[in-house]
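Note sheet for the following structure.
With one protein chain held back, the other chains of the complex are shown just where they sit.
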Amino acid sequence: MDVIVCVRKVPDTAEADVMVEKSGKDIEKSRLTFTINEWDNYAVEEAIQMKEKYGGTVTVVTVGQKDVEDVLRRSLAMGADKAIRVDMEDPDDAYTLANILCAVIKNQKYDLVLFGAQSGDFNRGVTGAMVARMLGIPHATMVNGIEVLDGSIKASRELEGGLNEIYEIKLPALLTIQTGINEPRYVSISGIRKARQKPLEVLTPSDVGVGSIEPMIVLDKMYMPPPGKLAEFIAGSPEEAAAKLASILKGKGVL
Amino acid sequence: MAVFVFIEHREGKLMDISFESLSAAQKLNDTVVAVVAGENVSDLAEKVAKYADKVIVAEDPKIDTNNEAYTRVLNELIKKEKPKVVIMGHSSMGMDIAPALSVDLGLPIATDVVKINPEGGKIKVTRSIYNGKVLADYNLKNADTYIITIRAGEFSADDLKEKNGKIEIVDSLLKDEVADKKFVGYVQPVVGAVDITQADILVSVGRGIKDKENIPLAEELAKTMGGVLSCSRPIVDYGWLPKERQVGTSGKTVKPKLYLALGISGAFQHVAGMKGANMIVAVNKDPKAPIFSVAQYGIVDDILKVIPALTQKVKEIKG
Partner (left out) sequence: MMEVEEASFDKLYDVYACMQCGKCTGSCAVSLRTKLNIREMMRIAILGNNDDLKEHEEIWDCTTCGICTVRCPRDLKPSEVIVGLRSVLVEEGEVPSTIRDALESIGNNNNPWGRPKSKRADWMNDLGVEVKNLSAGDEAEYLLYIGCTASYDTRIQKISRAAVRVLTKLGVDFGVLGEEEPCCGSEARMMGESGLFEMLVEDNLNLFNDFGISKIITLSPHAYNAFKTDYKDYKKRLEEEGIEVPDLELDVVHYTQFLAEQIDEGRLTSDMMNEFNKTVVYHDPCYLGKRNNIFEPPRQILSIIPGINLVEFERREDRSLCCEGGGGKMWSEGTGTGERNAVIRARDAGALGAEVIAVACPFCMSTLEDGRSTAGYEESMEVKDIFEILDEVLK
């Protein structure tokens, strides 16, 4: 089984204070730390577990400038065989990104392409399914379980409300991976050092053969949301407070 | 011009996101056309008609709840009817369908949208990015049709206006069965194998639960809410719940949609394991408990009084 995994480097904004730049076109990044997108990490682990079980190769692909190479090195240290970086600025538009990735992948040998189900920066959740369409192969998004069959796979997709649905999909196919599908391994510093020997290919956009692509969606401006209140206290008797809370939860769509 | 709303349903029931999508569509002040596709969906179509100007019913057993089949049906309908906007949920189903439609028809797409702003013939959308810490407005490329998926909980179904539109049944649009992607079935995750890291709703108890005999109270609340019971470390130490239910740096790190902290003071090691939750609600007797500094909503009271009351209210809401 030859597997290609598309990965992305994203800022960790779960807890950090995020500020918008004066231009309104980007966030201030100097004080943020950047890591592999959490969903992609599960996708890489899944690919490597398949290789350990069924043989084959794992290739990781990303688009970005040189500073994103550490997520590739990390994936190589996890057990990937080869890495490819398309040397250009990460496009804002998922459609443009999908075109570039499609152009890279179609020249590779593969049975399965894996993406993270979404990324922690823009949470678009579209790139994987778009690439599948461009490659002309079937896809399933939000996959939280894979069973390999002969010439096909069974994929479990996560639905809302704790239910899963199962699809049987012919190979080659593309899946986008949901967190929790596996338990990603730790990548030690010395492991990353050792993985420096593994091949990392750098391609220019012209190597890949994509010209200019009209983006489908263009950023107008970024801005800060209105400040959220901290701990709004719900007053009243236990019954009153419970009733208010239940209606808040209903309103927020969590019930 | 029309706004299409793709109606999501599962096992004979309409999903909440379908009503939210209708609500988003109504706000655009255009003709709202709901699309209901599948097998034996006429009952559903009638419920949807209440809030739409028109309902298109594509009844076809070949669809077989297969997302690829839905995509193809929608594709045909969009080509035929040329709606200005197609709205569906940024749900698991929407994620499977919407991007594929976008590529197949060459139409611009915006996903996980929290606000839709039509500007003349153009569409601008607002998205919430970087963990909800930044809002961003995007312009979609000029096109005849725009595809938009909406974030759950952002377009309230409470705002829906009654329309009582007509129902139009169309002939099957699916030429063939889908060959390379077959729907096999729904599966409930195995009972017993509780994985608190995968739960959307966690009802979590701490020392404030006081006695092992009170655990079933919290268990019932969790079940009523469709969630899972988790806890802080002392509860595991007391042997009241097994280790795999423990949230915290030495237990499990969780990111549910809702974390309901009951009688948990909020020690740093605990908070570090749950701070990624979308929404944190805390109930604690002590108004100074550190848990309130990470919670969006708080109730200062005895959890043993609040839990039964809340269970009752949630039951009422859920019917």
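Chains here go by letter, A and B, matching the order in which they are written, and residues are numbered from 1 within each.
Rule of thumb we're sticking to: contacts are C-beta pairs under 8 Å (C-beta built on N, C-alpha and C of every residue); 3 or more make two chains touch, one makes a residue touch a chain.
All values derive from a computational prediction rather than experimental measurement.
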item	value
Option from A:Ala47, A:Val63 or A:Met78 whose C-beta touches the chain left out	A:Met78
Given A:Lys25, A:Lys53, A:Lys109 or A:Arg193, the one touching the chain that is not displayed	A:Arg193
Touch list for subunit B against the chain that is not drawn	207, 233-234, 236-237, 243, 246, 249-251, 253, 267-269, 272, 290, 293
Contact set of subunit A toward the excluded chain (per top definition)	12, 15-17, 31-33, 35, 78, 183-191, 193
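Just so it is clear, only the chains that are shown with their structure count from here on.
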item	value
Length of the line joining the C-alpha centres of subunit A and subunit B, rounded to whole Å	20
Sites on subunit B touched by subunit A in the complex	10, 15-17, 20, 65-68, 90-93, 95-96, 98-100, 102-104, 108-112, 124, 127-141, 152-153, 156, 158, 179-189, 195, 197-201, 225-226, 257-258, 275-276, 278-279, 281-282, 287, 292-293, 295-302, 305-306, 309-310, 312-314, 316-318
Interfacial residue positions of subunit A with respect to subunit B in the complex	11, 13-15, 17-18, 20, 27, 95, 98, 117, 120-130, 132-134, 138-142, 144, 154, 156-170, 173, 176, 180, 214-225, 228-234, 238-239, 241-243, 245-255
